[in-house]
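Apart from one protein chain that is not included, each protein chain of the complex appears where it belongs.
On to chain A.
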Amino acid sequence: MTYKISLRSHQQPSYSSVPPLVFSLSLFLSLSLSLSLSLSLSVSLSICRSLSLSLAVSFFLSLPVSATLGLSFSLSLSLCLSLSLSLCLSVCLSVWFLWRFRFLMYLQEYEARAGKAGSGGTSPTQPQHGRRKNLDFEPLSTTALILEDRPSNLPAKPVEEAQRHRQEYDEMVAEAKKRELKEAQRKRKEMKERFKQEDSIANAMVVWNHDILPNWDNMRNTRRVRELWWQGLPPNVRGKVWSLAIGNELNITPELYDIFLSRAKERWRSFSETGSEADDGASLADRESSLDLIKLDISRTFPPLFIFQKGGPYHDLLHSVLGAYTCYRPDVGYVQGMSFIAAVLILNLDEADAFIAFANLLNKPCQLAFFRVDHDLMLKYFAAFEVFFEENLPRLFNHFQNSNLTPDLYLIDWIFTLYSKSLPLDVACRVWDVFCRDGEEFLFRTGLGILRLYEDVLLQMDFIHSAQFLTRLPEDIDSDRLFACIAAMPMLNGNKKWSQVSSSKHKKTGK
């Protein structure tokens, strides 16, 4: 017995190797042709002969009677001949039919033989039956376990063994069926979960659209809204809520954006005309190189999404927003990391709104400190972070201190990109949601949440592995588990809050 895994739709045995058929066909044709040819030849010959005979007789006797006699004779002869011709034809036809019939028989025989070769030594009808039976208890999938009999050239196996194999086979099929049932159940459960999730998103969307957004100023700080906010914003109100929460302290209007955009475009034009390395003083060269940098960085922003790359749908948009910003804030210019922030905003907001949110977001004290690369101020933020790190995760804090892993090594990447580079995009967006609610404190709290989530793993790692791990977080990070860890990080040092700790650090620098 052999088991064969094969596709359910069995291929018909092929008839490609039928030279004997062709041979017999051609033989039959040639035979019939030669027969009919010889017949017609003999007929015409006999007619000629009979005619000449009758003519000779009538001429010899010179009698009309004899002539008519001869004529009638010849006529009868030709009649007889034509009769024999038709007979011959009918014989031919019947022979042809017979041949054809034989041909069919041959085909059938061949088919049967081919079937036998494919399925072992039993009679040609039986495997057909067996296979049909197999199909009946085949599992749902396209691949199935097919019970095949032992090839005919091998000795038959004992009955016991055959029985055992059949039993094994049945068990295997039953197992496969069970597995598929389980898989189907799992899928159903997954779908149910997804529907539930979609329902809750739809419900939240209704609440946000009908209750919260129309009464934004009154409701934004209520407990209910804050709780709903923590659970993540529904994707289609996300942009709106971000915009409202970030605000527009800078009073930027879409018209202003257009002005800066046209200025940026003008600069690109002159930039491409004069060539990239025009040296009209240091400041201009610096600014131009900043345009150069934007071009280089855009293609390196969320590359797996293929929407910001050259030819992608948002390539020009990202270019415009970043270019306009360098014209709006030449004192800040373009700094790496900005492309990630602008990209996330573009994914959730219209062009002008994305620019307004971008400019206002970068104007927040923490972002300004980082994007101006104010090293002293950055160190103060890191120091404040360390206070809460030590408070909440003393074991990991000590471990990191022992292996010389300072927080700047991972916080720089996290804060500059607001986690959009190191976390999966959907998780990052959820971090942004609460960052818009709670401000800079939440960025550092998220950092602690990540360290809490992976504390056990990190405690086993040395410097280089921890550093590698933290700058490239696992891609399967679960947002619910992360947020549970973040929630478990109260930003309290003694009774001091984040703002108090960080401002005390800042004051120390002032002196």
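Simple rule for what comes next: a residue touches a chain if its C-beta (ideal position, glycine included) is under 8 Å from a C-beta of that chain, and two chains touch if they have at least 3 such contacts; residues count from 1.
Keep in mind that, in the parts below, contacts and distances are computed from a predicted model.
Chemist: Given the options "AAA+ ATPase domain-containing protein", "Cyclin-J", "Proteasome subunit beta" or "Ras-related protein Rab", say which is the protein name UniProt records for the missing chain.
Modeler: The missing chain's protein name, per its UniProt entry, is "Ras-related protein Rab".
Chemist: Among A:339, A:446 or A:502, which one is in touch with the chain left out?
Modeler: Checking the options A:339, A:446 or A:502, the one contacting the hidden chain is A:339.
Chemist: Given the contact definition stated above, which residue among A:235, A:303, A:394 or A:490 touches the chain not shown here?
Modeler: That would be A:303, which touches the missing chain.
Chemist: If I consider the whole complex, including the chain that's not displayed, which of A:375, A:395, A:481 or A:497 touches that chain?
Modeler: A:375
Chemist: In the complete complex, which positions of chain A touch the hidden chain?
Modeler: Where chain A meets the chain not shown: residues 276-277, 289, 293, 296-297, 300-304, 333, 335-337, 339, 373, 375, 378, 403-404, 408-409, 412-413, 416-417, 421, 460-465, 467-468, 471-472.
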